[in-house]
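All protein chains of the complex are present and in place, except for one that has been dropped.
So that you can tell them apart, the chains are marked A and B in the order they are listed, and the count of residues begins at 1 in each.
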Amino acid sequence: MVSTDADDHTLVESARGGDRRAFQLLYERYERKVYSVAYGFLRNPEDALDVVQEAFIKVYRYLPNFEGQSSFYTWLYRIAANLCIDHLRRNVRKRDVEFDDKLRHDGDKDAPADLLPASAMGNPSDAVENKEILAAVEDSLQYLSDKHRAVIVMRELQGMSYADMAKAMNCSKGTIMSRLFHARRNMQKLLRQRLEQLPDPSEDGNEALTHEAALP
Amino acid sequence: MTKKPTSKDKNPFISTLGFPDGSDEPGIPSRRDQKLQMFFDDELDGGEKDEFARELDRDSELRRHLDQMGTMRNLVSRSLELRASEVPRARFEQIWDEIDRSIEVEQRAARAAVPVSIWSRLSAATRPFRTPMLTAAAAAALVVAVVQFTGPSDVNQDPQVASVPEAPAPSVTPDVGPTPQNPAIAQRPPEPPPTPEVFPAPKSSAAEIHSIEFGGKAGRISQNGTVTVLYVEEGESPQKSERSL
Partner (left out) sequence: MTHQRMKERLLGSVLASLMVPTLALGAVALEPATAHAEIGKAKCQFSAVLLLKAGDGKIPKELEFLRSFLESDQFAIYKGYRLVDQKTLKLAKADAVASTATFKSGHKIKLNLVGGDEKKLKLRLELSTRDGSAALVNTEYSIEDDALFMFDVGKFEDAKGAGNLMFISQCHRAT
């Protein structure tokens, strides 16, 4: 009987030997991480849970073929990312606004000196716990195109290499690099627009908004 | 085929770094931006990495951009982790049940596909002929028996014995308890225990739901064509989960 503290390799070997409990422990270890990846891609809680389910079923089915060249976690994430990409391809949505035209043609002259407004961000280590900022981040993700959101999730959340991302999206490494660059730029611009509406965390009290920014 | 002049020819770093021209993204990043991204994503090789690290030491603007990329990465991760933390534990347990069930079903199918023994195969092969063969054998046995009994042999043909009377069937009488003292007073036998309601064998047919409202924490409907199952979640489970670690 495997222990809950056993490492991934031990659990994988036990699961391969038919120990369902070992596989369940792997599931419980990574269920939320896979969900956050799937949610990042798909933006729908039920679709994300479907991907979690499909990913682990697929992992179990192909466990005998897992050679251990990458970590279990990397292999699992790759399967989840592929399922998400397949899901997006099957359910191509027409968006009213993919992203603002201005965002597409970003040259150096458009790049703001401050990518993210320091006044709104405050201390970066506090920013990651600020619910308003996190909501603004999630909102910005939503307005990226599917391809841009995919590369952001794969890189920022999953830490996938350019080569792995290129394989997952069936394109060249150069296309991935270009896509990622523009995705980050667009994400920064979208987030900047939203953060500029937030009150400065260094000031006391609420500051009335002087104007409404036209958010896409 | 003549080669079209491309911006690759103008910017030598494009070929080095692999940014294609004419990709689905307009606007080619500057050399500095490309290297910054690759450094941040740990995609630069040893020599190039060290060189860029030295450039970072010299350039505070570049360092600020790198920090901002780090902040953005942390924000994206954190916002999605927060979302994942909001999914109730019970929902993940339900997903596990579905995974477990799928694995079980696949394993059952795999076991069913195991090759059968030669005796099973022989049995399956002779099945179509079994009934006619058995019927013929039974008919032959009957003929033999008839011939045996009706032929001129020393069979007992006592005409007095027409049939063997059957033993009388045991009568089923209700248990009336002890014999009443006064036979004049007729005692009503005690009521037999009520027989449980007998329902016919259940059928496979999905329900047609006209309206539904889930209370509790969550609910969902599963209809696989043969039976309808409603899954409801009460909320704070008062009982220990059998799946708790």
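The definition used in the following text is that a contact is a pair of C-beta atoms (placed from the backbone, for glycine too) under 8 Å apart; a residue touches a chain by one contact, two chains touch by 3 or more.
Being a predicted model, the structure only gives us computed values, none of them experimental.
Shown chains touched by the hidden chain across the complete assembly: B. Residue B:K203 is the one among B:R58, B:R111 or B:K203 that touches the chain missing from this view.
Counting over the whole complex, subunit B has residues 90, 97, 100-101, 104-105, 108, 197, 199-216, 219, 222, 224, 226-235, 237-242 touching the chain that is not drawn.
Definition applied: only the chains that are shown with their structure count from here on.
The centroid of the Cα atoms in subunit A and the matching centroid in subunit B are 29 Å apart.
Interface of subunit A with subunit B (complex): residues 4, 20, 23-24, 27-28, 31-33, 35-37, 39-40, 45, 49, 52-53, 56-57, 60-61, 104-108, 115-116, 121, 124, 127-129, 133-135, 137-138, 141, 147, 152-153, 155-157, 161-162, 172-175, 177-182, 184, 187-188, 191. Interface of subunit B with subunit A (complex): residues 17-20, 23-30, 33-34, 37-38, 41, 43, 65, 67-85, 87, 91-92, 95-96, 98-100, 102-103, 106, 245.
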